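The following block contains the structure, expressed as structure tokens.
Yeah, one chain of the complex is gone here, protein chain that is, but the others are all in their spots.
Labels A, B and C are assigned to the chains in the order they are written; within every chain, residues are numbered from 1.
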Amino acid sequence: MTEKNPQEITDRDNALFEAGIKLGALYHQFVGSPLSPDGITSMEKAIQESISAQPFVESVHVEIDKEKVTAELNETFRYTELKGFMLTVKAAIRVNTTRVFVSMKFDEELNYPLMRIDKIEENIE
Amino acid sequence: MTEKNPQEITDRDNALFEAGIKLGALYHQFVGSPLSPDGITSMEKAIQESISAQPFVESVHVEIDKEKVTAELNETFRYTELKGFMLTVKAAIRVNTTRVFVSMKFDEELNYPLMRIDKIEENIE
Amino acid sequence: MTEKNPQEITDRDNALFEAGIKLGALYHQFVGSPLSPDGITSMEKAIQESISAQPFVESVHVEIDKEKVTAELNETFRYTELKGFMLTVKAAIRVNTTRVFVSMKFDEELNYPLMRIDKIEENIE
Partner (left out) sequence: MTEKNPQEITDRDNALFEAGIKLGALYHQFVGSPLSPDGITSMEKAIQESISAQPFVESVHVEIDKEKVTAELNETFRYTELKGFMLTVKAAIRVNTTRVFVSMKFDEELNYPLMRIDKIEENIE
């Protein structure tokens, strides 16, 4: 077994840890918000600007699937809530010279809003 | 003691109950969201449209105090979170012929984001 | 149209408004929490004690349907989230001499976690 002490923790390690924090935060802060098709655009924008305010975030892009929102509307009350499977999120997080690209997207096969690491860039200027 | 059974519950009762639901929902859904001064406008709009999607809501107006947000910014990370004392909310809720006006506003004396009933209109057309 | 000014707002009005606040808060604070069947008991207890801490609450009873939790488990990851339709909540709220009983329960017909006023007691000692 190989142990790494805090002094051996790299920018890459921290960038991925920070990227996870942002996606976990986004999901658990905003999922559950009352939502109708008319409110999609403002919700996407607010989530993007909110998560962008956090440290190390270079960019966040949030897309809420209008078809899924419409399909989920309660018949009587004509609204639904933001649910994980409606969301596609892409974020770029940078710590010093490392940038990581992560995403959340509903995975049909797993039936799960899967968060994943898409790409890692090291030694950027 | 006087008991009222469900059949004696009035529009006024239901309108006030629904109004409370909306303010409780708003507070516990959105308080805690990462926030910087630049994100205030989009957050206000998203909260308004979100809560407006719920049943019986005629209007919701949300104001986030920019001075308070700025004063709360973390010195190192330059952002804060939406906190109850930054919020002023006014909402109108209607059930049949009753409309109630409720609000949430930080009460300096109580040191508390106080929710209150401002006005009740009955027998509206 | 009949207007009531704040001075004409009754204990009954305030009790119902407060009752709504509690149910709205409960729903939007805790729905979305990661949950497995083993975590049901502690989640029920934490929600009860949390909401009981709020003003005017005499009692809160929370029940999370184990069968529904089990049926919702993700096949790969073996957990789910607390969802509105899993919850049955009963609460008693008192303002001065008025006590109201409210509940939240999934309504199959409406396909909705319906919040309702169950009973109002006035002139209690």
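Odds and ends about this structure:
The rule is simple: contacts are C-beta pairs under 8 Å (C-beta built on N, C-alpha and C of every residue); 3 or more make two chains touch, one makes a residue touch a chain.
Because the structure is a prediction, the values reported are computed rather than measured.
Seen from chain C, the chain kept out of the figure touches residues 25, 29-30, 32-36, 38-39, 42-43, 45-55, 77, 79.
By the touch criterion stated above, the residues of chain B touching the omitted chain are 28, 31-32, 74-77, 110-112.
Touching residues on chain A toward the chain that is not drawn are 1-6, 8-9, 12-14, 16-29, 102, 115-125.
Keep in mind that, in the parts below, only the chains that are shown with their structure count from here on.
We define each chain's centre as the mean of its Cα atoms; on that basis chain A and chain B are separated by 27 Å. Between chain B and chain C, the centres computed from C-alpha atoms are 18 Å apart. Residue positions 32, 77 of chain A each touch two or more of the other chains.
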